[in-house]
Every structure is written in structure tokens, then in C-alpha cells.
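Input: a single structure, listed below in C-alpha cells.
The complex appears here without one of its protein chains, the remainder shown in place.
For chain A:
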Amino acid sequence: MDGEELTQQETELYDRQIRVWGVDAQRRLSKANVLVCGMTGTVAEFCKNIVLAGVGSVTLVDDGVVTEEALSANFLIPPDESVYKGRTLAELCCDSLKEFNSMVRVSVEKGDISSFRVDFFSKFDVVVISSCSLATKKLINEKCRRLLRRVAFYIVDCRDSCGEIFVDLQSYKYTKKKVDEAVEFELKYPSFEEAITTPWRKLPRKTAKLYFAMRVIEKFEEAEGRNPAETSLLDLPGVLKKRKELCEAESLNESQIPDSLLERLVVGTQEFPPVCAVIGGILGQEVIKVISGKGDPLKNFFFFDAFDGKGIIEDISNPDAAS
């Protein structure tokens, strides 16, 4: 492979998708390196999608071991103790992903992502994290932002029948064909910290309720020193108190964050496989768009709730912040 032309093997394997996004995009995909942290069911779906699509490499980070919960929505882990014993989630997923497409390099990086140095992230074009604490989300996002080369950064989480995606592309330029001419577009993205510190009263009235609810849960988990998704029904009073506190500080009517929604998120900490498929699919599509430079990327949050079936894009950025 000379890196310029697709091989016959690639052309044959990727025939149907090349008909969607073209040869150039396929070529760019095959050179992209993706880092993934937190092997949840949603991330497993995402990995499957980009490995099938034919990215250059995927590096997995998750030293966790197999639990009932890890098995519940992740089809990359064989539920056979003799296979998974003594191995990490990243290693197990790596083995399964390799089988999907021999042209993609899949590997494992051991360690705690929050301790990885800035230059570690420079090897990647895309970084996706899941199941991380609020502090870790901010930290990794900042590290990616300190690099000279732009790294596309994503956070993805699913709870109960809900899913959330956050996107930070920093400054993203792309061209689109408009009638005859190619028009250049530029999008400016806030960091995760900038986005979530946008005063709530400045957000449109119809902003997805899920956005606020996820922030309440996030703050609650941080204040209580919990790991992500380490909540139960017993925490509901505490979560409702956190909501009151935040809503008062942000001058938002508490009814914007319904009890029933918070209850679902507190209780249903496990992923719901159909939602993993939907969120993992949307995230896969976004990453493919950004690598290939084709199509309008999502800015900057995506929400899906199987309850009402809507998949909504929200632009959460402070209109007053200089960008």
C-alpha cells in the first residue's frame, strides 16, 4: 500500500461506504488514530462502527475487570470466565475488535487516563472518553487543547434510556459545496468547562431538559466523591437537593428538570442496549465526518432519550464569551 491509492482489498471491502463518502474520505479514515477510554456498551458500539469503517488505529484504555454490569451491554466481551479471568476490559475488547477488520490496528494502553501526559494525546486525531468523573473530563479536554495540532475531543455517556454526547473541535474549518462553488465554514467550539459554565439563564428556554439533568447528576457525584454512575434510589433526595441548589444559583425554574427524569438517571445507572446502539452510531458518524472533513459536524451536545424518541442537537456555548 503506497498510502495514496486504496488497495484492491480496501476498495472491495469498503465498496458500499465509498459510495457514500467517496475515496478521499476513505483514504483519510485509514490514516486516522483514535483513542478511546472507558469500555462501556456505548463505547463498544462506537468502536465497532469506526473499526468497520476502516480507521487507521484504535487505542483502548480501561484497566477495569469484567463485572456483571460490564457484560450487560458490551457485546465485545465473551461471557466466559475462563476467557475473561485476569484480563482487563480493554484487552478483551481489543481481541474482539481485531476480528472485525484486519486492516485496523487495535491496541491497549494501560494506566489511568488522568495521569497520561499531554504529549501522549498528540499521537491521536480523535479522543473519546466515557464513564469519567467531572474532573477527569475537564482535565483530558484541557490536555487535548494544549496541543499544537487539533485533537477532536468527545465525551459520551448513557444512563437508563438516555444518552449524551459532548463535542469539542476547538476551531474547525471545513468546506461545503454550495451549488457550484465550495464555501468555507469555520466553527468555534468551547471547551467542556466553558460550555458547562455557561449561565443557564442565557440558554434558550427550550434547551433539552436532559442537559440540565446530566449536570445535576455530575455535580452530585462530584460533591459526594462518587464514581460515575455509582448512584441508587437512596440518592434521589440528595440529587433533588443539588437540583434546588443549582437552580437557585442559576435562576432556573426547578420544573425544567423533572423529578421523574432525575429519578431515572439516578436509578437506571446501567446502559440500555438500544440506546447504546443509537448513541454509538451517532458518535461514530460524527467522528467519521470530522476525520473525512465531510458534512456538518455536531456542535456541541447531542441528547437522545428513548422515552420520547427525540435525538436533539444543542449548542451550549456562552454567547458573551470571547471566541
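To be clear about the criterion, a residue touches a chain if its C-beta (ideal position, glycine included) is under 8 Å from a C-beta of that chain, and two chains touch if they have at least 3 such contacts; residues count from 1.
What we mean here is this: contacts and distances are computed from a predicted model.
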Hidden chain of the complex, named as in its UniProt record, picked from "Vacuolar protein sorting-associated protein 35", "SUMO-activating enzyme subunit", "DNA-directed RNA polymerase III subunit RPC9" or "Bms1-type G domain-containing protein": "SUMO-activating enzyme subunit"
Contact partner of the left-out chain, one of A:K48, A:K143, A:R215 or A:R243: A:K48
Candidate in contact with the missing chain, chosen from A:K110, A:K123 or A:K176: A:K176
For chain A, residues in touch with the removed chain: 5, 8, 11-23, 41, 45, 48-49, 52-54, 72-73, 75-80, 99-101, 160-161, 176-179, 206, 268-278, 280-282, 284-285, 288, 294-296, 298, 302, 304, 306, 308-314
